[in-house]
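Every protein chain but one is kept in place in this view of the complex.
Each chain gets a letter, A and B, in the order it is written, and its residues are counted from 1.
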Amino acid sequence: MSELADLLTYYNVIFLLKGMATTFALSALGCILGGLFGTALAVARLTTGPLTLPLRALALVFTEFFRRVPFLVTLMLCFFIFQFSGLDVSTFTVGCVTVVLIGTAFLAEIVRAGLQSVHPNQWHAAETMNFTLLQTIRYVVLPQAWTVILPPAFGFFILFIKDSALASQIGVIELTYVGKVFNNRGFSAGVSFGVILVAYFMLSYPLSRLGAKLEKKLGSSRTR
Amino acid sequence: MDYTFQYGQVWPYVPYLLKGAWLSLQIAFLAFCGGMLIGTACAAVKTFGSGWMRHGVNAYVVFFVNTPQLVQIYFLYFALPDMGIFLSSYMAVLLGMTLNAGAYLTEIQRAGFESRRQSEMEAAEVLGFSRWQQIRYVILPHVAKVLFPPLSNHYILMTLGTSMAAIFGVEELTGRAFNINSETFRSLEVFSIVAVIYVVVTLAASVLLALFGRFAFRAKMRVV
């Protein structure tokens, strides 16, 4: 216990909080940008006709690839690509690019499932009135689908908070990295990582409760 | 970016990598099976158990679901030795993944149990099914059908999750990638090949699981 007291000095707590903030920022960025790009991919996959076939194929390959490659491997790929490209970017940037790529792929699937949950009748009605695909999605489908999209998207955000722990491997100073620093400074692994586990819990648990509430609320409300 | 890819140097290592992939699959399989045992037991406790048992299970699930697997394994690998428990890196990873899987699979299975439809049960009762017959012909098939897709999905995620074993020096697919990287320094070549192996392996697993799910449980499953 005294070791824990030794660890929780003012500066260490600040360091810990910064790590938490970075972890949060990393997954928030991955989900916000990933959500935007993912929506674009989801829409691309709904296009029809031969002209947009390359677009569809590209969207398919992108989503399948980044959903089937481990976080760590994507991270290393991004890391080495930046290294060999000679661009001098921070490891934080590399981490950001990684989470955005992965977030895009997963959220594209979540959005696509949401769009497809809207009854075909709604799509058909819009189609017969000459709505374009984008108009249909913007005015008719997304306003009905967002209640279906939001809960799993939020769930993914919470999952990402924990997955982004791997960014510590390339030196992004997020929560897990903070734990490794504590450990290297001579604090025991039990205390160092114990504190980190608690910090993750404090970040993730309230959010997951919020997510459960959100799901309940959206589930019971109607489509508007 | 003037990087010339030289896959020639890396090709000879492909069989070595594939053996690593085999180990990844084994780890995922063992952790999944262990997780299923824990998960089924815990889900049963949560559904039928007494108050304090439910609280115990809840604490376990909530803790593991809200903290990163990576830090859990750090804790097992680096902190347990201080308490006199020495785990090999392989065992630490396997134990961490199993405990983590147990928590997630508890949640998934509990949701499945709860989806037993009341009307179906009543119909079965009216038809004069015995309790055992109800379980055998009504509940089990329904639960299997509902549970199989999310369980398969989690299995794929776990296969990807095994890559963090590399951080602890386990020579599974990603671990071997790091080995080759430090021998040849053809980082992009190595990691891109490894990425493709992950895609192929998990895609094959998804296809097999979807076929099995459709055939055995008439579960609605899509691969892409």
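Worth a mention:
As a convention for this text, a residue touches a chain if its C-beta (ideal position, glycine included) is under 8 Å from a C-beta of that chain, and two chains touch if they have at least 3 such contacts.
Everything below uses one rule, namely that contacts and distances are computed from a predicted model.
The chain absent from the displayed complex carries the UniProt protein name "Peptide ABC transporter ATP-binding protein", chosen from "Peptide ABC transporter ATP-binding protein", "Ferrous iron transport protein B", "Isoquinoline 1-oxidoreductase subunit alpha" or "glycine dehydrogenase (aminomethyl-transferring)". The chain that is not displayed touches the following shown chains in the complete assembly: A.
Of the candidate positions A:125, A:198 or A:212, contact with the unshown chain belongs to A:125.
Residue in contact with the omitted chain (choice from A:12, A:93, A:116 or A:144): A:144. The set of chain A residues touching the chain not shown comprises 49, 121-122, 124-132, 135, 139-140, 143-144, 222-224.
FYI, only the chains that are shown with their structure count from here on.
The centroid of the Cα atoms in chain A and the matching centroid in chain B are 20 Å apart. Chain contact summary for the complex, chain A toward chain B: residues 60, 64-65, 68-74, 76-77, 80-81, 83-86, 161-163, 165-166, 168-169, 176, 179, 183, 188-190, 193-194, 196-197, 200-201, 204-205, 208. Within the complex formed with chain A, the chain B residues making contact are 1, 3, 62-63, 65-72, 74-75, 78-79, 81-83, 156, 160-164, 166-167, 174, 177, 187-188, 191-192, 194-195, 198-199, 202-203, 224.
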